[in-house]
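Only a part of the assembly is drawn; its chains keep their places, and the rest are absent.
Each chain carries a letter (A, B, C and D) given by its place in the written order, and its residues are counted from 1.
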């Protein structure tokens, strides 16, 4: 279907896409513009599409009310660690399931897939007990370890497995003849070639970790340890009411970098998924 | 040089224990070890514990933790709220999957065109995925009010919109739609990738054969990307059974019980009503539902999905 | 003395609150070297979830803020440490200064299990500009005339609503938190269940009358905004709102300011009444440092610190309930308003309805009551079915 | 069936010109093969014929109508793609019937046509199979079946045999040829294999860099290539070329004198061309040093040094000589080609 469209079709497609875009873009637009509106304008009805009065002080207040820079760093480094860890362990497991023949491989893979089926709410209490036993409450460890081994990592393993299945077998055999052992083959041949799939996995994992909500709230208690989605809930006035404009400014700052990363990486992302032959 | 095989077999040699196969198997286990250990500790053991809790009467506040065998499961069977909850869950999941997949597919097809600025469109359609859930839901709650933006828009066309979040049907639709708009970008990207994997000669052959565009879509595109459709539908169904925050903010399960889906009900029982044992039982039910649905889909794949190898 | 770290969960993340609490904690630490108190801010929306997870996970905090809706659950569960003895033994505590009325919700069998640090009466904020514009009498005028009752109040709201603005908002009710409607139905002298909590009275005649009154105000006269309509009094869009006085800080200033007033709840068929909302602090009984936690709570709620708390949270102590004390921390309110509304409200106020297992009852009733919020609802039938559903839980 | 006429057909992608004005006349029923090195524009030309690429200049006529702006489906052509482009999710029968489904052909007729095509191509046993269950040659046949069921005016083939192995290629070549003889449909066939071109074509069009080098019957191209490019392209192994100049006794190149036909003035700088199969063994003629001997059963391929040039000779006999020995060879002047040293054009 990737053929040049006739001019009439082009207009049609652009038109359709632009209309469809409204429900996708309006809330974000509202978020961004409201973050620079005085609070009384935010709920004005009908809403101003373009703000009439600007109040940029909200962005300053974000940093005054919370250790926001610290929280930003927390989110960033946790997401980075989770992404790196997932990429490593999932590609290892994905590689083995795709490429190495060992007894019970299929059974083990099925067991692994259970991880994909469990909502976070279901296991949060036992996990809390486990981490309490390890004395890791109010540390970042749960937020790093659970995603690396939980549902998103299983999805990543699945993607990596699909990718490695499609990778030409001869490359590895050439490497074996060239004198490499399994791990070296994985590390120097398979992994560098898995870049596109790794890219897709990285974006998925990063997004998941970046947006994690339930776990931080349950596991973290001091503001200096908070992550961004959790920090967003903390912008309140003296009576617990939400400081909407400040909260939205923080939300904007939370979303923008990820959006920018997506803009830059989206081709890699789409192609990575295309290459990984993501099939059931 | 003769063709016939030599009759004398070579002298029997003792094979070393670490044969090539065994060494390779060991490597395989070492490779999956981190993930398998992780899954055991962070998924399987917790799941086992949840099952263990479900055999108890556990009131968190009252500190009661009493073994009662299958008592919670009996409660489950006679729970008057449960049929409604399961019904709502089914409607929600089915509606969400259909709408999500349909929209994702439509967007993917549109975004697969060779057009200027298509990257910008892709990014914009994807953007809700990265927007904070809180902000997203607030805006939609605001738009969906009786006197909100959507009805104001409808009014300009002379349509009197329903009170979206206050009627069982429209509340369900609203919750689904808000959820779909937030996350459809992910499926869209998956479909886009799948579409790009369809060999373009197939379309050229179809054009030469005179296949109309719509038929090209239904008869070539859809079957060719059916494995991805299956996979995304599994992921989406599993995901739909886990949707919680949107419902909590938009409808709190109402009106009536119309949007109280299983995971929300579970949350209420465990965390609001402090009935942890029963909550654990509902967790097990949820897990079983997810597993069974996934299993059914997986079984249907042979019929509905086309595989190249 | 050994090093002791006390942890207290709160749902405020406000800097000023934290500063005040830390100041009190520092004061306590001076008296008890080696004791530190940290305050964990949990988001309000998921406060109970998180607190419950921590308790279930075996990591209960030493102290916690407790919502009035869960008060009965916590107090009756045995999870909290008894306070009366320690409080009584604390020098200068003056336990009798804490009113009986205010602690009713936090007692079980006469024993106090949590201290109500915030006791806030429900009252009516009024937008006189909108009302005079609509040509109605203001509540102040009606009070002066001795005619401040619900019929007149709702007429004002209906008159204003006819002009295109909104009438009366029960803040935070949102057709979900139905217990806030107590601020109306208590005027009919009714409650969802009997005093001992065993009989459902939702379907009693007074309740039906009260609910019919509310239903008519919503669907017939439009005096109250309907379900699914979010309107904010404090942006100047409505004539009146029922809320707690602490919301005075939301009143707009400068350009947006309007002529506002704060008046007590109107009288109903059953006469005058007051309603208060509360939040308490409890010490968990299962920790290692229970005694120290209870001691801290005693310190936190002694007269001196109660006065500090009063700048944000209306106190439950009789001695602090006067216009002077409250006036220093609520500069927006006139002494007369404080006296008539706040002091009188807290003194006479009855807390919102509560019950063991309230969360579940609340949800079930909420679901049933959704049927009431339709224009053609049969009030009595709906209330009867509410009773049918919740009676097994009482 | 119809004739096809290309007049001054041009194509550019953006600024890059790819086809520089091509004229080809194809008669009704003719089998025309387009050959040329990779990237010369064969596929592009074929796809323009099919309507899969727009043309930027000139006109294409099929039958009597100009089809420049017609959609592929309205041109009444059928195309066989290099990798067959079979619909992997449809059975063989469905693949073949697919194009008819959209032309409101009754079901019964479709079945009949499919049966007919399957009969011709020996595909009856496979009608219910999926493409993945077929061997390469069978898939190729299905692709042809898909093309013939519709009975189009023109067949277009884009390197249909290049994915097959050598033996199968020979077989399928025969089948396509036979099919054409049977249906007599005008056919345009792209390949870069010159054996295919030679054996199948009524007429060969040699393309290079987006231009036509020569059009003619296969033997015409073999015997009288219009220029050095065609000479080197047609024939396998390729023609040997030596640069030099005309002398009085023959062609002077690197210190050897080679026999050559008359008619070219002495002193002309030229390129001398001789095909490997046009050497014969003759002890008293030219002496060549043997470099490599490759026996192939009935023939022997010898790489040899003649003067300072290395040449390949193809002999119809076994040659026992080993590398390093010498061999006497002769060249029939009548079979020698001379090309202009600069333009590459044919001189004789």
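Quick note on the criterion: a residue touches a chain if its C-beta (ideal position, glycine included) is under 8 Å from a C-beta of that chain, and two chains touch if they have at least 3 such contacts.
Model, not experiment: these values are computed from the prediction.
K.L.:
Write the complex's composition as a formula over the displayed labels, counting all copies in the file.
P.N.:
Here the complete complex works out to A x1, B x1, C x1, D x2.
By our rule, only the chains that are shown with their structure count from here on.
K.L.:
Using C-alpha centroids, which chain lies at the maximum separation from chain D?
P.N.:
C
K.L.:
Quick check: how many Å separate the C-alpha centres of chain A and chain C?
P.N.:
Comparing mean C-alpha positions, chain C is 40 Å from chain A.
K.L.:
Using mean CA coordinates as chain centres, what's the gap between chain B and chain D in Å?
P.N.:
Comparing mean C-alpha positions, chain D is 54 Å from chain B.
K.L.:
Could you give the separation in Å between the centres of chain A and chain B, each centre being the mean of its C-alpha atoms?
P.N.:
16
K.L.:
Which positions in chain B are in touch with at least two other chains?
P.N.:
Residues 142, 147, 207, 267, 270, 276.
K.L.:
Which chain pairs here would you call touching?
P.N.:
So, checking each combination of chains, I get A-B, A-C, B-C, B-D as the touching pairs.
K.L.:
Please give the residue numbers of chain B that touch chain D in the complex, ascending.
P.N.:
199, 201-202, 204-212, 215, 219-220, 223-224, 226, 306, 308-309
K.L.:
Which positions of chain C touch chain B when the two form their complex?
P.N.:
For this pair, the touching residues of chain C are 45, 48-49, 52-53, 55-56, 73-74, 77-79, 175-176, 226-231, 286, 357, 359-360, 363, 366-368, 370-371, 373.
K.L.:
Spell out the residues on chain B that touch chain C in their complex, using ranges where they run on.
P.N.:
58-63, 141-142, 144-148, 163-166, 248-249, 252-257, 260, 267-268, 270-274, 276
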